[in-house]
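Chains shown are a subset, placed as in the full complex.
In order of appearance the chains are A, B and C, and numbering begins at 1 in each one.
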Amino acid sequence: MDIATVIGFISGIALVSITILMGGNVGIFINYPSMILVIGGTIAATLINFPLSDVLAVFKTIKNSFIQKTSATAGVIEQLVNFATVARREGILALENQDSDVSDEFMRKSIQLAIDGTAPELIKDILTTEIAFMEDRHAMGQSIVNAMAAFAPAFGMIGTLIGLVQMLATLDDPSMIGAGMAVALLTTLYGALLSNLVFLPVVGKLKVRTALELLQKEIVIEGLLSIQSGDNPRVVEQKLKAFISPVERELINAGK
Amino acid sequence: MDIATVIGFISGIALVSITILMGGNVGIFINYPSMILVIGGTIAATLINFPLSDVLAVFKTIKNSFIQKTSATAGVIEQLVNFATVARREGILALENQDSDVSDEFMRKSIQLAIDGTAPELIKDILTTEIAFMEDRHAMGQSIVNAMAAFAPAFGMIGTLIGLVQMLATLDDPSMIGAGMAVALLTTLYGALLSNLVFLPVVGKLKVRTALELLQKEIVIEGLLSIQSGDNPRVVEQKLKAFISPVERELINAGK
Amino acid sequence: MDIATVIGFISGIALVSITILMGGNVGIFINYPSMILVIGGTIAATLINFPLSDVLAVFKTIKNSFIQKTSATAGVIEQLVNFATVARREGILALENQDSDVSDEFMRKSIQLAIDGTAPELIKDILTTEIAFMEDRHAMGQSIVNAMAAFAPAFGMIGTLIGLVQMLATLDDPSMIGAGMAVALLTTLYGALLSNLVFLPVVGKLKVRTALELLQKEIVIEGLLSIQSGDNPRVVEQKLKAFISPVERELINAGK
């Protein structure tokens, strides 16, 4: 699990909660109809905007992006170099036995293609197509969360307008003005929190993660093709290290 | 009909209605002159901005995009593979009899061109031009709805300003301030609802749908040309499946 | 004259006027100093921003774009096909007599170049350059109106701020607060109306019109060159119809 994200979410919610607690009166900040309007309105507008299947998929994507651990890029390279060593020594079919250790599905599929003796061009074609569709899927996911980041404050404002109209139209008892406005402002607060503490940072997270996954998958393709063509493990390492920054390269070297 | 869109619209309107109903006083939210100002002003600005024929066309496009069912891409591919089988077995002219089953006009036209023995280059040219004009037409439609999404809140604000000026200028009876402001805020509320629950999600919908239609029409062209050149049905299937994601491909295979 | 634009302007102004009239007190919405500040400030900022000659030209462009009738693209094609028929039958010099019927200056100039026996490359060069400068001129015009659409609400806000400061600084008589704020808000209302009912839709109109003029001028060049090279009228028609949508093509065919 990504530690920074967890720290970010917990500290963000804690900060807002403590600020509210310090005011003494927690109950006034909890208003279920207001919550339902903002969250429900955001989801409703999103459902009109995007196909149902894509909206459902985005929740899975978000969940994965927080729970699934991204493997370190350095680790991916080391694993490929190990495979290169095995393939050099015992032939490419020996990778069959290594296969069970591989947790990443994309790498397992790539190895299987190499073991099956698929032609390099075809391997590259199949895997590149798979990456392209992954990119499309992730771009769709990002645009859905982006739309939610825009709809949440909008429905917050709609809720506040409804509350203000109700309060203003029944202005008989001036002592109720404050309470009415307090409730009316809650939806705007909910919308702002949803957008700035959830949707916007999650879009950013998804972007960073997509870039990382893309890089690692490209490294896997490059590495597999290099192994298949019988490259020396040191050559495989050289080729793959060109994908990572000089700083990370030294980390790998130091780890040896 | 697209189920997510229907759910979205109904739940969105229900949420807002329930929020209003819970306030007890529904009548204060219905103000016909305010509605006419916001909707009318939006339409007026749109009519100045775009040619009349395009504005009228956009309503038809929106209606179609909600009522017309999009055929599943997998279904389009299966149909083309069937045609390939028929053409392989009985010759391309046998497609004449299949023609009546085809509900999609673009596919029917494509088949007719193939049956007529039109040269492949010309078929590609004719159909690609048709797709290009479809894209232009849809882009125009999207920019019209986009403009409406911007004009609606603007006229909402204009209505509120008019209401505020009227209320403030006749501030004789302080007890009327609340009622006056409530009415003044209604146009802003209408504008925000129109923009966020109708126009913006509809633009998104149109974009997603255009992308899907474009993909399917490209598949039809590719498939027709493949059939016309006498390709084996299995080759036709391979070629067309490259257009869809690995997940969808497995759905087709599973459906067999 | 463009009927949609006229309907848009009249209905937009009518809607706002009726909304104001329904409030009973029309006089409070008319404040000449406020109007002068918003309109004058917008023009002042525009004059600093753009050369005087271009600002003056934009008013002419706007006037033309509302008064001048755009010829239907189908009509332009039909006219060119007629010229092709005449040129085929009686030689290209016979177009001299047709020339007086042509209302569009660009087409008349193109025909004259063809009659004068100018080389095709030179004709294309001269006319394409003219189109390029027309595009530049129109782009400048659009950016001027765009700037006005941004300056108008800004000066509306500046006027409201001035009014608020004046009202707040002389808060001796609380009964005057309302009237003061009403006047202060007027400039914001004027700025919003100018921007959303005039400048923004006019920019859109100019864009649509520029695209149409550009298309028609390209059709004229293509047609003239085709006529000059002695093409058969049917070939000329085929070539030019590729510029318009299948729907419009059928309109021409139906009109025959």
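Operating definition for what follows: a residue touches a chain if its C-beta (ideal position, glycine included) is under 8 Å from a C-beta of that chain, and two chains touch if they have at least 3 such contacts.
In this text, all values refer to a predicted model and were calculated from it rather than measured experimentally.
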item	value
Oligomeric copy total, full assembly; chains in place: 3	5
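The definition used in the following text is that only the chains that are shown with their structure count from here on.
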item	value
Intersection of contact partners for subunit A and subunit B	none
Subunit B on subunit C, rotation in degrees - Cα superposition, rounded to nearest 5	70
Farthest chain (mean CA position) relative to subunit C	A
Subunit B and subunit C: spacing of chain centres that average the CA atoms, whole Å	28
Rounded Å distance between subunit A and subunit C, as computed from the means of their C-alpha atoms	46
Multi-partner residues of subunit A (each touching 2 or more other chains)	none
Residue ranges of subunit C touching subunit B (in the complex, touch as defined)	2-5, 7-9, 11-12, 15-16, 18-20, 22-23, 25, 28-29, 175, 177-179, 181-182, 185-186, 188-189, 192-193, 195-197, 200-202, 204-205, 208, 242, 245-247
Sites on subunit B touched by subunit C in the complex	33, 36-37, 40-41, 43-52, 55, 129-130, 133, 136-137, 147, 150-151, 154-155, 157-159, 161-162, 164-171
